[in-house]
Each structure stands twice: as C-alpha cells, then as structure tokens.
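The complex appears here without one of its protein chains, the remainder shown in place.
Moving on to chain A:
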C-alpha cells in the first residue's frame, strides 16, 4: 500500500462524505427549484389538456405566440413595468426618510419603527382587505376625509387611472420596512466624524443629506432598489383581493395573468409561457443589478 493509494482512498472517502452531506440540499434544490422549472418550461412548449393537465401533441411555440397576440398579456407586461417603476420611486425615498428619522432617535421614532415593522409582519391579505375598506368609494376613510375637507371623492380602486397606483401604495406601505432596515444598517455604518466635519464647515441639512448621506449609502441604495424592484414585480395578493386585475385589466400584472390563465381558464400552456416570460424579465433585471453591484 503506497502513500499515494492511501491518499486516494482518503480522498474518495472525503468525496463520499461530502456528497452525502450535500445530498439533502442538492435533492431539495432539484425537487423544489429545477424540477418545477423544467415542468414549467416543458408545459410552456406544449398544448395541455384542460381537464387532466396532460400534454397534447408535440412541442411548439404556439403558447408564446398566443400570449404575445393577447392584449391582456401585453397590458400585464406593461403593468409589471409600471408596478416596478412606481414601487421603486415610492419605496426608496419613503424608506430613506423613515430610516433617517428613526436613526436620529427623535421622539416617537421607536413607535414609528414598530409601526413600519408591524406593517411588514402583517398578513398581506389582511392588509389588502383593510386598504380595500379604506379606499371604498362610499364609506372608506379616505373618501370620508376628502368629503369632510370638501374635496372631490376619488374612485381609487374603480378607476382605470388610479387603481394601479392605489395598489402600489398599499404594497409600498407593507413593503417599506425592509428597505428601511437596510438603510438603517447603512446609516449606522457612516462614521459620525463625517457629519461633525460637515457641521464645522457649516453644511446645511439638505446638502448633508444629498452630498454625504446619500453617496455613502450607495451600496445600501443599490440593494434596497433591487429588493424594491423584486417586490414590485411580484405583487399578487393585493391585485387578487382588491381589484381582481380590473378595471379593464388596468391592474393585472404578469403573475396575475399567469395565475388567471392557469386557475381560472385552465390554460396551463399560456400560463407557463407567461411564467417563463416573467422569469426571463427577472433574470434580466437581476443580471443588471449584479452588474451594478460589481461596479460598486
């Protein structure tokens, strides 16, 4: 028995042990990540029996051509982009303001932090139901307030022009906690000396924010923007609970479109094709995010 053979045997044993230790995670990833993905890809390329979900005929791109020709799909794609844009534009500034407020330990900042985290922890469905009541056209608290102020009442959820924004506001209310915590962590890493030096130089609060805080928070901003982008792309529960994708398809996004195709219309092929498009969209956005992070 040479030393080389003994080393080889040890390596084999180590490889087997490593393999056994990795196996549960590997099996989990295959079962819950790759298998469903392969199933979705396969379904997106086939016609599917509406009763049994069994594939019918050979692979083709018919599902993709069908959804691309469907105005509802095109609207859902556009809405997904709008949700992402509005979520980022609302969530990031609000989260930043909240984080700065909480970080300064002003009176009431603990209550504010608790409120934001409570919204994040609350059930999304319950939140959507509460906001539905708040937006209600006849008795909702928002319209009652507008009426009390002699301002015109608003059809928040029943207007094609307002419903998407109304849903995004609810989603931001619930989701602002995470970017706020990211910013809070970032703010606590900024050395106090920088602020003290700025104060000595007579820099005002706005310039301090724009020229010191924001640039030093850039890594946190990129991460928070990425999280907001993902949450904007994945809005589902508020759409399902508050508007069912209406009025006139003005609030339906890609996830809701895919869900409706699969579970309301038994159209599993188009549903899978829409899910693949959504996946590609998220991959593109993730790659863009990764590049930005790498440049940082």
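Annotations
The working rule: a residue touches a chain if its C-beta (ideal position, glycine included) is under 8 Å from a C-beta of that chain, and two chains touch if they have at least 3 such contacts; residues count from 1.
Keep this in mind: contacts and distances are computed from a predicted model.
Per its UniProt record, the hidden chain corresponds to "Extracellular solute-binding protein" from the list "Multisubunit sodium/proton antiporter MrpC subunit", "Extracellular solute-binding protein", "2-oxoglutarate oxidoreductase subunit KorB" or "Cysteine-rich domain". The chain omitted from view is touched by exactly one of A:127, A:175, A:232 or A:245, namely A:245.
Taking the whole complex into account, chain A touches the unshown chain at residues 11, 14-15, 30, 34-39, 41-43, 47, 50-55, 72, 132, 136-139, 155, 157-159, 244-248, 260, 263-268.
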